[in-house]
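Only a single protein chain was left out; the remaining protein chains are all shown in position.
Showing chain A:
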Amino acid sequence: MLGVRALFGIGLLVTSRGGSVLTHTGACARVASNIYSKDLAHRQACTMANTIKYLGQEEAQHIDEELFNEYSFSVDQLMELAGLSCATAVSKGYPLQSLLKSPPRVLVICGPGNNGGDGLVCARHLKLFGYEPSVLYPKRPNKQLFQNLTTQCEKMDISFLTEMPEADVVDEVYNLVVDAIFGFSFKGAVREPFGDILSQLKKTTVPIASVDIPSGWDVEKGCPDGIQPDMLISLTAPKKAANHFKGRYHFLGGRFVPPALEKKYQLNLPQYPGTDCVYQLN
């Protein structure tokens, strides 16, 4: 197998970034398989020896920054994949035919940040999967991305509520609640109207599916008297709060982590089945 030095030696160009790599197809295939087989072997070794890593808040923030800065992903792209994972996890945990109430109504509560954006994308895909989502989006960021995602939902005939229904109304009307209020950046006190929303959610009996972090929980320590979701969809990698999760379904979603990033943070991500964008952790 030709090493990198040999390729330089015989006049083939190998650059690390921003340019073309190889000129000879045959050599290319050999070097490619060299790159690829090392990664696969490493990952197989990792998942055999170690379990998946649970991230602290700072680590989660660093990984996020790297994805956007170093890896040049756009928020649009990753939010689309994250929202799709959430909708897919919901379909697996609560298949249409298993729902008790008809029509298959789902309440999606979106917070003021990226977690809310994930919720908007999730709602749109749930609609395409045959569910009837309604969105509560009380505090909307003044950014184009969120306005666009809102329009996309509205144009799919997804209704937007003007206020949070009382717990007994939620129980009567909806089959489940998707909690996309706060994510891994959450710190400090809960501002209204989310305090009131969370207290209603603590009283509802329908299952709650939380996106990334059960809202209101400390991202690392959890929250014994916070909401108790039935499903948690961890995005990218689970956060430490997930150690306190006691619900039935814990899914991993957000299948976009580049192998180099996974290695750097030793995430030990499991191997997703086939082309699935979710992996059931429990």
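Keep in mind that, in the parts below, a residue touches a chain if its C-beta (ideal position, glycine included) is under 8 Å from a C-beta of that chain, and two chains touch if they have at least 3 such contacts; residues count from 1.
Operating definition for what follows: contacts and distances are computed from a predicted model.
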Chain not displayed: protein name in its UniProt record ("Aldehyde dehydrogenase domain-containing protein", "Tetraspanin", "ApoA-I-binding protein 2" or "Prefoldin subunit 5"): "ApoA-I-binding protein 2"
Residue of A:I52, A:L81, A:V135 or A:A242 touching the missing chain in the full complex: A:L81
Of A:Q147, A:N243, A:Q266 or A:N282, the residue in touch with the unshown chain: A:Q147
Positions on chain A where the hidden chain makes contact: 13, 17-26, 28-29, 31-33, 35-37, 39-40, 70-74, 76-77, 80-81, 87-88, 91, 124, 128-129, 145, 147-148, 151-152, 155-157, 255-256, 258-260, 274-275
